[in-house]
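After this line comes subunit A, so read on.
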Amino acid sequence: MKAIYGLYPDPESAQRALNVLERAGSDLGFKDRDIAVLSAEPYEEYGFGQLDHKTRMPWLAALGGVVGGLSGWWFVSFAQKSYPMISGGMRLVTKWPDGIITYELTMLGAILTTLITLLITSRIPDWRGRKLYDPAISNGKILIGVTNPPEKARDELEKRLRAAGAETVKEFAR
Partner candidate 1 sequence: MDRRNFLKISAVGSATVALDACGKPEHQLIHFIPEEELIPGVAEWKPGVCTQCPAGCGLQVRVMEGEAEVTRHGQLGLLSMGLAKKLEGNPEHPVNQGRLCAWGQAGLQVTYNPDRIRFPLKRSGPRGSGEYQEITWEEAVKELVAHLSSLKSAGKSLPLAFLTEPLHDHRSVLIEHFLEALGAPPAVRFEFFEHTVLRRANELSFGHHQLPTFDLANANYVISFGADFLGTWNSPVAQNLGYGTMRQGRPGQRGKFVQVEARMSQTGANADEWVYAKPGTEGLLALGLAHVIMSEKLRPAEAASQAGSRIDGWSKGLPDHTPEAVAKMTGVEADRIQRLAREMAVHTPAVAIIGGAPLAQTNGLASALAANALNGLLGSVEKPGGLFFTPQPPMPDLAVPKKGLSVRALSEGIRSGSAPVEALLIYNANPVFASPVEWRVKESLEKVSFIASFGSFVDETSILSDLILPDHSYLESWVDNIPQSGTTEAVASLAPPAMSPLHHTRSTPDVLLDVAQQLGGSVGKALPWKTYQDMLQAAFDSLRSHPGSVSAKAAADFWSEVQEKGGWWSAEITKSPASQGTKSSGAPAKVTEPQFDGSPQEYPFNFLPYASLQFGDGRHANLPWMQEMPDTISTAMWSVWLEINPQTADRLGIKQGDLLEVASQHGKLQAPALIAPGIAPDVVAMPVGQGHESYGRYASQRGANPIKILAAQTEPETGALAWAATRVKITRVGKKGKLILFAGGLREWPREFRHR
Partner candidate 2 sequence: MEHRWGMVIDEDRCTGCEACVAACHAENNIATVGDDQAARGRAMHWIRVERYYEGNFPDVKVKFRPVPCQECSDAPCEPVCPTYASYHNPEGLNAQIYNRCIGTRYCGNACPYLVRFFNFLNPVWDKPLNLQFNPDVSVRSVGIMEKCTFCIQRIKTAEIKAQAEKRPLKEGEFNPACVQSCPTEAMVFGDLNDPKSKVSRLSRSDRSTTLLPELGTHPKVTYLKRDTWDNGKNA
């Protein structure tokens, strides 16, 4: 993939660049979803930090918990019933102690679901490194750019990114 992007020293300039690009999309011929933002820290107070639709992660976690709990309860009672121990009349399945195990597995379910949801929805792990990236962001720079920009718009984009206050504008190709 190819991309053109600018590195911005501070969130304000980055925000400006983003606004520029959002306006420029229509006439330069790229879509909003081609706009890429990368930063070494979340900037939740800025517009560019919030380019994400709402996630259902909490609900998934809750669901995972329920599943975990049910399977826990099933596991315990199934185990005891299908391998009945000789216990001289002592009950095999007992609610209170099994409740504890059910509880622990509920929490485990929630935790694992959260982890898995995170990994899947944020597309990690991804070790191929084909996606747009620049190590410079690690030093606090904020990357604002466009992936797969139309050839003719390339120079214009570079101009506007600079205008927004980019320290450098680079191209990315892999």
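Picked so that all candidates are chains of the complex that A comes from, given by their letters.
As a convention for this text, a contact is a pair of C-beta atoms (placed from the backbone, for glycine too) under 8 Å apart; a residue touches a chain by one contact, two chains touch by 3 or more; residues count from 1.
Please read these numbers as outputs of a predicted model, since none were measured by experiment.
Participant: Quickly now, which of 1 or 2 touches subunit A in the complex? Give its number.
Facilitator: The touching one is 2.
Participant: Flag every residue of subunit A that touches candidate 2 in the complex, lowest number first.
Facilitator: Checking each residue of subunit A against candidate 2 gives 85-90.
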